[in-house]
Structures are given as C-alpha cells and as structure tokens.
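These notes concern the structure reproduced below.
Yeah, one chain of the complex is gone here, protein chain that is, but the others are all in their spots.
Coming up: chain A.
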Amino acid sequence: MRMSLAQRVLLTWLFTLLFLIMLVLKLDEKAPWNWFLIFIPVWIFDTILLVMLIVKMAGRCKSGFDPRNGSQHMKKNVWYLIAMLLKLAFCLALCAKLQGFTSMKLVYVFIPFWVLLIGGLVELGYNIFCVQRD
C-alpha cells in the first residue's frame, strides 16, 4: 500500500506545523516544558517513517518478490534507514544539550546532522548527474 502524494504532504505538513507551534511557545517562554516534549511531533513523525521503511524492507525480503533491481532498492533503503537513525541521533543529542543533560560541545551534536546532509547532497548529485544521464 503506497500513500498518495497528498497524504504524504499532509502528514509532513501537520507534524511540521505542530512542531513549529510548540517550538515558538517554548522559545517565547509561554510553555515551560522539557525540550524532549517539544520534540514530540518529531518523534512521532520519525517513528511513522521508520515503521513504513521497515515494512517496505520486510516486503522486499518476502519470498516471491521480483528480485530484479532488488539489490539497488535494498541499498537505497539501507541508506534511508541510516539517514533516519542519524536524524534521530541528532535530535536526541540536541534535546539533551538544550535540556542541560550533557555539557558536550555543540560540534559533537551536529556530527550526525552533517553526515546526513552530506549524504543527502551526494544522493542529489548522483540523481542529477548519473540517473539523468542514463
């Protein structure tokens, strides 16, 4: 079962809006909540994406699935899984830093974010230069 573009946009839009509202409330000191609570829409959205990704990967491992281009799809899905975990690691480290649970330098918090962003840019470049040429 694949969600339509409208459903995916609505899902992204809703969680982004909720997160931004909670972030504004926190930054304007209207809501004295923990930073981990402010990030609840992000946790829920990431969980949904992770479940969708795992179900997709499990579907490809089932017997009877057409194996053509299988390894290529699997590589892509593994990269998506790593990207999700990097995003989760960044958000968790950022929350811990903002909440004062750790005194580590900001550079260590941002390492997963940079790896994710560089990976995304490399994938974008690959899509522009290699896939379009094919």
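The rule is short, and it goes like this: a contact is a pair of C-beta atoms (placed from the backbone, for glycine too) under 8 Å apart; a residue touches a chain by one contact, two chains touch by 3 or more; residues count from 1.
Throughout what follows, contacts and distances are computed from a predicted model.
UniProt lists the omitted chain of the complex under the protein name "Transmembrane protein 203" (options: "Transmembrane protein 203", "Cyclin-like domain-containing protein", "Protein kinase domain-containing protein" or "Putative tRNA (cytidine(32)/guanosine(34)-2'-O)-methyltransferase"). The chain not displayed touches chain A at residues 4-6, 8-13, 16-17, 20, 23-24, 27-28, 49, 53, 80, 83-84, 105-107, 110, 113-114, 117-118, 120-121, 124-125, 127-128.
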